[in-house]
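Only one protein chain is missing from this complex, and each of the others stays in its spot.
== subunit A ==
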């Protein structure tokens, strides 16, 4: 059974469709990246999954149960981390997690041990000052602890890394990877390198619709019909120029580097042969994998 299923979900604000006939599902114990530009409908979709927003049409199921707006029943399956999580500044992290534990109807002893374990996991076990003095990164880590407190089968993170510095981002991504052992993770982002780092599956959302989805491998494969792109770097600019002169479509990407697209897979050995024949010393010869950034830019441009 899928952990999360959306079928034909629509939502518009003031006549403007924000989510348009959206359907996808997430299998248990995967990290699912939900990718899109700002305003693509990511947050709206997540809020509908959480029952914080009513869908105009369509059906959302979490762990086999239907989500209803304004009710919170299905939320017992979900841990949620928002982009900028807000806490009660007058509480300490321990007190806040205790409150969350009671609200999630956990047994007091279980809540205590779990919150100690999670505070340690997110590196806040020594912080028993009030939350109001916390940095963004600390709040995000506390948000992660809060989201995982009741061992939810589904963890939803809305742009958890977008407001963080590189170190904070790394920490949160690592926490999500760790969380994968215990739960299914759905996280939205516009930072594609984050997706490449930790996701098993992803969906590209554009203007409220999914324009491509599947495993990262499938998404990349969709572009492989074109020949492989190569990057060749030489020790001198003169060598680079000589090499470039041989290929009409080649272009310089630095003083001594050339980028070119081979016709197909068979053309690659021929290029290597030519380099050997001409005795051109190569500093680096690399076959470029299409980045998600490239794919996304292509898809959005249509």
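Just so it is clear, a residue touches a chain if its C-beta (ideal position, glycine included) is under 8 Å from a C-beta of that chain, and two chains touch if they have at least 3 such contacts; residues count from 1.
Just so we're on the same page, contacts and distances are computed from a predicted model.
Per the UniProt record, the absent chain's protein name among "Urease accessory protein UreG", "Na+:H+ antiporter", "ABC transporter permease subunit" or "Poly(3-hydroxyalkanoate) polymerase subunit PhaC" is "ABC transporter permease subunit". Here the missing chain is touched by one residue of A:63, A:150 or A:184, and it is A:150.
From the options A:72, A:113, A:215 or A:263, the residue with contact to the chain not on display is A:72. Check A:18, A:35 or A:53 against the missing chain and you find that the one touching it is A:53.
For subunit A, the residues touching the chain absent from view are 50, 52-53, 69-70, 72-73, 75-76, 78, 80, 82, 84-88, 90-91, 95, 99-100, 102-105, 143, 146, 149-150.
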